[in-house]
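In this view, the complex is presented without one of its protein chains, the others remaining in place.
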Amino acid sequence: MIENAPFFCAGLLVVIGLVVIVTKKDLIKMVMGLALVEAGGVNLLLVATGYLSGGVAPIFTNAPSTAMVMPTVQAMTLTNIVIGIATTALLLSFVMVISRKYGTRDVTEMRRLKE
Amino acid sequence: MKNTFQIGILVVCAAAFLMAGLNLSFGGAPAYTDMDDYMLAHGQEETGSNNIVTGVVFDYRGFDTLGEATVLFTVVLGAGLVFRRLGKKEDEYEYE
Partner (left out) sequence: MNMSSLVRSGGANIMMPFILVYGFYIVVHGHLTPPGGGFQGGAVIATAVVLLMVAYSRAEVRASVSKNVLKNSETLGLLLFIGTALLALTAGLAFFGNWLLDAGTLFGTPVAFGINPPGDINTGGIIPVLNIAVGIEVLGAMGILLLAMLGGMKGDAE
């Protein structure tokens, strides 16, 4: 249990994000849940996958030792951060447009699709 | 009724993610490290970069970074388009 706490915490972050997405009614909180899934859980899972015990960051400048963690997952994490920022910014733009058009951010009060 | 359905789906998803997190073994020893060992051993001479992560991002996975930059460009295009339509209607918006 305690030795794979990083993976468990990654799963926990994903679950918290899903619960926020499904249960909250505010659009900004839903975007926050999505950001929690993709920026919290997925990045923690990726970095924890490549961890080598006793390893240092894969950078040769002033490196304390040559035992290094895996570089590929860190590159994928960098990609994921940028894509997460991009999607979050686009979603927040849509939220701004929607809230200005309907006057509210509550998804239950937007009646356009129901009627 | 609808609420219990939602809660049931959430419980199933939570159980799946948490069981997966519990069953993965975090031992500090990754199972398959051939590609990363190659990159750590040869990355400095093949890319000329001390920072292997930068070497992977900009040299080994250059196409990935190109797509990433394109995604960023597309997001800016989309946001500009959305806000431009908004400004035409309410005459309050100054984004050119």
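Side notes on the structure shown:
Every chain is named by a letter (A and B) in the order it is written, and numbering of its residues begins at 1.
The criterion applied here is as follows: a residue touches a chain if its C-beta (ideal position, glycine included) is under 8 Å from a C-beta of that chain, and two chains touch if they have at least 3 such contacts.
Only a predicted model underlies this, so the values are computations on that prediction, with no experimental measurement involved.
When the full complex is taken into account, the listed residue touching the unshown chain is A:Ala89, out of A:Ala5, A:Ile21, A:Leu34 or A:Ala89. Although one chain is not displayed, its contacts with chain B can still be listed: residues 44-51, 53-55, 57-59, 62-63, 65-66, 69-70, 72-73, 75-76, 79-80, 83, 86-87, 92-96.
Where chain A meets the chain that is not shown, the touching residues are 57, 59-63, 66, 78, 81-82, 85, 89, 92-93, 96-97, 100.
In this text, only the chains that are shown with their structure count from here on.
One simple way to say how far apart two chains are is to compare their mean CA positions; for chain A and chain B this gives 8 Å. Of all residues in chain B, those touching chain A in their complex are 6, 9-10, 13-14, 17-18, 20-22, 24-30, 33, 35-36, 39-40, 43-44, 50-53, 55-57, 61, 64-65, 68, 71-72, 75, 78-79, 82-83, 85-86, 90. Interface residues of chain A facing chain B in the complex, by the touch rule stated above, are 1, 3-12, 14-15, 18-19, 22-23, 48-54, 57-61, 68, 70-72, 74-75, 78-79, 82-83, 86-87, 89-90, 93-94, 96-97, 100.
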